[in-house]
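Just passing along the structure, written as structure tokens.
Missing here: one protein chain of the complex. Every other protein chain is in place.
Let's look at chain A:
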Amino acid sequence: MGSFVLRRILYAIPALIAVSLISFLVIAVPPGDYVDRLAETNAAKGDIMPIAEQEALRQAYGLDQPLMVQYWNWISAVVARGDFGYSFSYNLPVKDVIWPRLGLTVVLSIASLLFIWVAAIPVGIYSAVRRYSAGDYLFTFLGFLGLAIPNFLLALAAMYIAFAWFGHNVGGLFSPEFVEAPWSWARVLDLLNHLWLPMIVLGTAGTASVIRVIRANLLDELHKPYVTAARAKGMGEFGLLMKYPVRHALNPFVSGQNDIFVDIVSGGTIVAIVMGLQTTGPILLEALRTQDMYMAASFILMLSVLVVIGTLLSDVLLAWLDPRIRHQQG
């Protein structure tokens, strides 16, 4: 087991290097940089920025150097000192902005994942055991609907319902008085109070697909001879179901968790922008619009790292569940 985990960690390293390169290039390669955008917005205000001043700014920010040098300076500082560079538009080191935001992204993503499990596993088991019942049809229909509604539309609809029916102005993860406050119990409670709506919105699509996976796999297992044998020995239906076929059906479910986690992190960006959450999404979009290079690259990098770590965890979990996987991969 130990060597398997070690091997997986080694596999993750080239992925991380590639991810860092891509996040940087996506931001840096397109024409125009932050100074151009700054000059544009200033010009729109009637304040022309002299070329010499633009060049001086470029030099100060290191934007005049070749791309690869810029990349190397950035990534070596990230790895060596946890220094993500400087945010031009915030006038702050990126790391001061990124950690609290990333923390909340992790909290929201994990909450959505837990919601998916809690909602989807029992429903999937029910749908398989009571196949073609009214409940099964209802859940199948809701599942398809959950897959078809775009995340941001669901977010809008949820906010509309909360606003029009309950008079809540839902937006953000905190009440106004807690946004800038230091962490305290009251702030945690306030967060939990706001977290459930984005959690459900983000979890819907995943819930739908997990229900389908569990239902399909459990249906394959339910009529296998070992189930008949256990039943013939007089085992109770519920204990039998939980002890044998459900455990079998959970393996493909666990291996699918990785894709679902990627979707949560990825879709979380848009939901956060629409709902105005204090996670990575809104800042990333703003940074991309203003070409705040290090800020945008660092956010994409850290989101991808989050996903790579998620993949690693789900691989390890699967290997722990299923010895065949531990041994087969050399």
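The criterion applied here is as follows: a contact is a pair of C-beta atoms (placed from the backbone, for glycine too) under 8 Å apart; a residue touches a chain by one contact, two chains touch by 3 or more; residues count from 1.
As a working rule, contacts and distances are computed from a predicted model.
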item: Protein name as given in UniProt for the chain not displayed, "Cysteine desulfurase IscS", "DNA-binding transcriptional ArsR family regulator", "Thioredoxin" or "Peptide ABC transporter permease"; value: "Peptide ABC transporter permease"
item: Options A:1, A:56, A:148 or A:242, residue touching the unrepresented chain; value: A:148
item: Contact partner of the left-out chain, one of A:52, A:164 or A:232; value: A:164
item: Absent-chain contact - pick from A:15, A:77, A:110 or A:222; value: A:15
item: Candidate in contact with the missing chain, chosen from A:77, A:200 or A:285; value: A:285
item: Sole residue of A:78, A:94 or A:273 that reaches the chain not shown, by the stated touch rule; value: A:273
item: Residues from chain A at the interface with the omitted partner, ascending; value: 15, 18-19, 22-23, 26-27, 29-32, 144-145, 147-153, 156-157, 159-160, 163-164, 169-171, 258-259, 262, 265-267, 269-270, 273, 284-285, 288-289, 296, 299-300, 303-304, 307-308, 311
